[in-house]
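One structure, as structure tokens, below. Some questions next.
So, chain A:
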Amino acid sequence: MTTFGWPEFLFILRAAAWTLLLTVVAFAIGSLGGGALAIMRLSQSRFLSLAARIYILIIQSIPVLMVLFMSYYGLSLFGIELPAFFAASASLAIYVSAYLAEIWRGSIESVPFQQWEASSSLALTRTQQYRYVIIPQAIRISLPPTVGFLVQLVKNTSIVSVVGFVELSRAGQLVNNATFRPFQVFAAVAAIYFLICFPLSRLSRHLEGVMHARRGH
Partner candidate 1 sequence: MRIQLQFEPVIAELDLILHGILLTIGLSAGAIILGSALAILLVGFKSLAGRWAGALVDTYVEVMRNTPFLVQLFMIFFGLPLLGFRMAGTEAALLAMTLNLAAYSTEIIRAGVDSIHKSQTEAGLSLALTRLQVFRYIVLKPAFARVWPALSSQFVLMLLASSICSFISVPELSGAAAIIEQRTFRSFETYIIVTCTYLLLALSLKALLFWLGRRVFPPTSGLARIEAKRSTRR
Partner candidate 2 sequence: MPAVVIEDVHKRFGSVEVLKGVSLNVEAGQVVAIIGRSGSGKSTLLRCINGLEVCQSGRIEVAGHVLDQDPRRLRELRKDVGIVFQSYNLFPHLTVGENIMLAPRIAKGLEAADVRKLASDVLTQVGLSEKFDSYPDNLSGGQQQRVAIARSLAMQPKVMLFDEVTSALDPELTGEVLIVMENLARGGMTMLLVTHEMSFARNVADTTVFMHQGKIWEAGASSEIFAAPKTIELKSFLSAGTH
């Protein structure tokens, strides 16, 4: 049994770096998926819209752990065995895409309908309306909840150890198994998560305040 010293702490820090990388990659891929889903959701085609709705509803009604397992074991059915990092990223990206799609759809629908009226009265096509009038405003509206969701993502990376990936929480578990100092180990782990998440939470709240001031609430 070792003590909880610097080597152990550095091990945890390195895992934290992987957590951050995983977050960034999952968010990047998930954003692409989320954007596509939002477009599908809002499209005139009832089929596309329905398909997106069902996908989003399912992902939002099952644990992230299940998304992880389903995509991991689903892929392995087809003989695809991804290395742990990619399996984790891909699974998380699926989770991210559904939630971001909802957030962004909500943001687009929050743009006051008068903007639609005004822009169509100026004879803009639907695509032009989206591009020049609606999306720019929707982006601003979507910033606080998107940043807020980023916090959720960081926290949810904690479960990917089930596919064999050692991120921050798993590192904590391993160090605790070696040192039997749960309070110190998990306090350190929690502190690192807190240092990542708290500024993001504050940022999200700040953005929300800025937004409300702009809209004159």
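What we mean here is this: contacts are C-beta pairs under 8 Å (C-beta built on N, C-alpha and C of every residue); 3 or more make two chains touch, one makes a residue touch a chain; residues count from 1.
The candidate set was assembled so that all candidates are chains of the complex that A comes from, given by their letters.
What you are looking at is a predicted structure, and each value in this text was computed from that prediction instead of being measured.
Participant: Which touches chain A in this complex, 1 or 2?
Facilitator: 1
Participant: Okay, in this complex, where on chain A does candidate 1 touch?
Facilitator: Going by the criterion above, the answer is residues 58, 61-66, 69-70, 73-74, 76-79, 109-113, 116, 151, 154-156, 158-159, 169, 172-173, 176, 182-183, 186-187, 189-190, 193-194, 197-198, 201.
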